[in-house]
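Coming up: chain A.
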Amino acid sequence: MSSVSQYFSGLFTGIRSLMKGMAVTWVELWTKKVTAQYPENRDTLVISDRFRCELIMPHDTNNEHACTACGICVMNCPNGTIKIESEMIETADGKKKKVLKQYTYDLGMCTFCNLCVVTCPSDAIKFDNTFENAIFTRSKLVQTLNREGSKLREKKKETPAPVAE
Partner candidate 1 sequence: MILNYSQPLEFSNLSSWLDATLRNNLSEFWTLLIEFVLVGVLLLAAYAVIALVLIYVERKITAFFQARFGPNRVGQYGLLQSLADMIKILLKEIIHINKVDKFLFYAAPFFMVGASMLTFGAIAFGKGLQAVDFNIGVLYVTAVSSLGIIGVLLAGWSSNNKYSMIGAMRSGAQFVSYELSAGFALMTMVVLSGTMQFSEMINQQAYCWNIFNGHISSIIAFFIYLISGHAETNRGPFDLPEAESELTAGYHTEYSGLQFGFFYLAEYLNMFIIASIATAVFLGGWMPIQIKGWEAFNQIMNYIPSYVWFFSKTGVLIFFSLWVRWSFPRLRIDQLLNLEWKYLLPINLVNLLVMVILVLTGLTLTDLFPNWF
Partner candidate 2 sequence: MANQIIFYVLATIIAIFSVLAVTSNKIIRSALYLLFVLLSTAGLYLLLGYPYLFGVQIAVYAGGVMVLFIFAIFLTNKPGDKVDKERPIRRIVAGITAFTGLAFCAHVFYYNIARVFATVAIEESKIQVIGHTLMGTEKYQYLLPFEVISILLLACIVGSIMIARKR
């Protein structure tokens, strides 16, 4: 007798739980859609600050950056993404000094591992969250990060607040 009642109670609990499941999905059918419609929602789009999209070198209002051309980021990059050209110049007080001439970053080779940013002793580079990087030719992925005519920020000077690019 118990097996018979077990059969029927099993049947009815089964049906009840199935109904409950269907009720849940029925509610779900009318919930607000969560899909983000990307090109249309550009204005309201929120991308996390920590999202790594491309490497940038922040310049302040005096067109100065913090890169000392030490080459540590180049050494730490596992992919050879970064290339640094430096030159020796003579400063006003007659000292010889190595300054950055061109900082080349190849977005196509980068794996966004963040090692360069972490290891940079001067915090000269960081990752930006502008993600719309698609272009039609590969050569455009190779970017020069230091701006035209920019120079190294002097240490002693009062640093003006850096502006985000």
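Quick note on the criterion: a residue touches a chain if its C-beta (ideal position, glycine included) is under 8 Å from a C-beta of that chain, and two chains touch if they have at least 3 such contacts; residues count from 1.
A word on the picks: all candidates are chains of the complex that A comes from, given by their letters.
In this text the structure is predicted, and so the values were computed from the model without any measurement.
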Numbered candidate touching chain A, per complex, among 1 or 2: 1
Residue numbers on chain A that touch candidate 1, as the complex places them: 11, 18, 21-22, 24-26, 28-29, 31-35, 37
